[in-house]
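Here the complex is missing a single protein chain, while all its other protein chains stay put.
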Amino acid sequence: MDYVMVKYIKNKPKLKNPILIEGLPGIGNVGKLAVEHLIDSIKATKFAELYCKDFPPQVFINTDGTTELVKNEFYYWKAKEKKQRDLILLTGDYQGLSSQGQYELCEKILDIAEEFKVKELYTLGGYGLGQDISSPKVLCAATNKNLIKNIKKQGAIFKKNEPGGGIVGASGLLLGLGKIRGFEGVCLMGETPGYLVDPKSAKAVLNIIMNITNLKVNLSALEKKAKEIEQIAQQLKEIETHTRDKSEELKYIG
Amino acid sequence: MDYVMVKYIKNKPKLKNPILIEGLPGIGNVGKLAVEHLIDSIKATKFAELYCKDFPPQVFINTDGTTELVKNEFYYWKAKEKKQRDLILLTGDYQGLSSQGQYELCEKILDIAEEFKVKELYTLGGYGLGQDISSPKVLCAATNKNLIKNIKKQGAIFKKNEPGGGIVGASGLLLGLGKIRGFEGVCLMGETPGYLVDPKSAKAVLNIIMNITNLKVNLSALEKKAKEIEQIAQQLKEIETHTRDKSEELKYIG
Amino acid sequence: MDYVMVKYIKNKPKLKNPILIEGLPGIGNVGKLAVEHLIDSIKATKFAELYCKDFPPQVFINTDGTTELVKNEFYYWKAKEKKQRDLILLTGDYQGLSSQGQYELCEKILDIAEEFKVKELYTLGGYGLGQDISSPKVLCAATNKNLIKNIKKQGAIFKKNEPGGGIVGASGLLLGLGKIRGFEGVCLMGETPGYLVDPKSAKAVLNIIMNITNLKVNLSALEKKAKEIEQIAQQLKEIETHTRDKSEELKYIG
Partner (left out) sequence: MDYVMVKYIKNKPKLKNPILIEGLPGIGNVGKLAVEHLIDSIKATKFAELYCKDFPPQVFINTDGTTELVKNEFYYWKAKEKKQRDLILLTGDYQGLSSQGQYELCEKILDIAEEFKVKELYTLGGYGLGQDISSPKVLCAATNKNLIKNIKKQGAIFKKNEPGGGIVGASGLLLGLGKIRGFEGVCLMGETPGYLVDPKSAKAVLNIIMNITNLKVNLSALEKKAKEIEQIAQQLKEIETHTRDKSEELKYIG
């Protein structure tokens, strides 16, 4: 097996001028949640798996007890209407663990994108604020200025000097390496506290993607998950407050 | 020397339709204990050693003062009865230290398995519960559903969503990479507290292996070791309790 | 993409007997600040970018929202007067993260230097003292004794056994690997507390570089930055003192 290996599980689909949408694990798992929800909603078809020696040496276990080597997955979807575009969707269990692994992985992903004559990349991720946020906005960055202008029309915002540290991981690297190879690309980052998986932020990101792709996606499942996560967050806060109170009491006793 | 190197110390044995049983170090050293006990009991013959640049740069010292480069070891055993199968047994000092090392190592192990026309892999390990356990069960996962059914008949159990984190290390990776290359495989995981080496869990795993292979293995040595470990565990607990009591006392004095 | 990749963004400039001046991130960012200020002042022209799989998997975001893969950058400048020399200037976002990455990166930098027939390297960095310093001196080391003599005439000093730990990173490695390949080289290290970026130390280093290259550079921008940093340092100190006082108070109460 090569350092990164692609395994086609279907004949290569014939796609017309497709765009690639990436959502791998990251802060709040925003990108992964968004792309997985999109895949489910539009019933996209898996056509390839990607294995990498920089992923953890691990299998996951399906509900029927069968093992699955950790991987990234490619799906495709063919446009139903004139104003829509063919899609390639990328999600997976992990990003590369090391710097070199991340570079190798993104280069391979771009190889595949080139093979299908992809010209535009949309990478989805979270922007960790470290604090609660009631209605997350979606920040954007892109490989050229015009794209920023377009994407702002679709509801994303651009704040100068944010994220201050740039974009770390596949969502950034695909644009960085892609630009060198002639791809155009946009990164959409949903604001998120970043403590827990964040379906609310994923929903905000998907709203922009729906505008861009002229797709209608039922977001109620994400909304339901978001409520569950909010309850868990609330419970965690109560436990924390309670623990702090107890420890204050103890100080006075001492 | 290549990144992974195989050194045959005997002519390659001629085996008929052998199965491979792996037991490398891991949680509670369950897999390693089980396979080593099996090797001793059935008097399997070592035929190859495997060195790897991702193992620690280390030699062990034999009781006669001679040095041994850290390694993995392959043994074989030829079936004595009709209902038995030829075996290749794999154990060793270490797993790979890095992700890439683990992948390279498991690929080389599968190369050797292919060379001997192995079609079925049994990988043995521990499932760490983080708490005491009186009679450890043996969980299983496999490369396909039918194997799960068969292995449950031999006494292993399957709990949905356990282990939740999948299987990390060679026991998982051999199945994951093996499945891609057309191997069938089963992972048997003995429940274990995971704090100390666990011969009791190894014994539970070996019971299943005996059913699968139609081998009879005297387990009394493992049982004896298990008792010794239990005594050590008991002593550790007493020391801990005593220390905690002392520190409670000190708090009241303070 | 190779492990290290050079991308020329202009036709290769024709340079006459150029010297290379390196200033990559490091202690107090002294070298980077110095070279960046020099590039701005003399209006040097960027001609190449260098990407590396050992840099973090990251893009930075420009003020207009466009993404930039993290990189090192080469600039050139052609001498205006007889007593001056053509220059190649190297700065960037990162040094390699791993030992091997640093070696690969420096080898590639030396490849480029060889291509332009560079014979002399000047590497700039900081020498961390871990304490405040009012007027930083500039220490030097070199690939041969005569260079030390020359460089001391330009205002650098040499203290026996300093820095005691040698020079770690690109500034050291370029001289070390360069010497093997026949380059001559000097490392200039501005004394710095090392806690914050240190424009004052960068200014001290640039003063020596001005003497060596017969360039006149307006240093007022560095001086202004230095004052801002001094204020920040002062504020940090006050916060620290205040926190310590408070915690002393609390001890007495307790």
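The chains carry the letters A, B and C, assigned in the order they are written, with residues numbered from 1 in each.
Here is the rule we go by: a residue touches a chain if its C-beta (ideal position, glycine included) is under 8 Å from a C-beta of that chain, and two chains touch if they have at least 3 such contacts.
As the structure is a computational prediction, the values presented were derived from the model and not from experiment.
Contacts of the undisplayed chain with the visible chains, over the whole complex, involve B, C. Only one of C:Gly23, C:Gly96 or C:Gly128 touches the chain withheld from this view, namely C:Gly96. In the complete assembly, the contact with the undisplayed chain comes from C:Ala170, out of C:Ala170, C:Leu188 or C:Leu222.
Of the listed residues B:Asn11, B:Thr63 or B:Asn161, the one in contact with the hidden chain in the full complex is B:Thr63. In the full complex, chain C touches the hidden chain at residues 96, 99-100, 102-104, 106-107, 140-145, 148, 158, 160-163, 165-170, 172-173, 175-177, 179-180, 185, 187. Mapped onto chain B, the footprint of the missing chain covers residues 1, 3, 7, 51, 53-61, 63-70, 97-98, 101.
By our rule, only the chains that are shown with their structure count from here on.
Setting chain A aside and leaving every other chain in place, the chains that still touch one another form these groups: B | C. Each chain gets a centre from the mean of its Cα atoms; the one farthest from the centre of chain B is C. For the copy pair chain A and chain B, the superposing rotation over Cα atoms measures out at 90 degrees to the nearest 5. Remark: chain A and chain B have CA centroids separated by 37 Å (rounded to whole angstrom).
With centres defined as mean CA coordinates, chain C is found 52 Å away from chain B.
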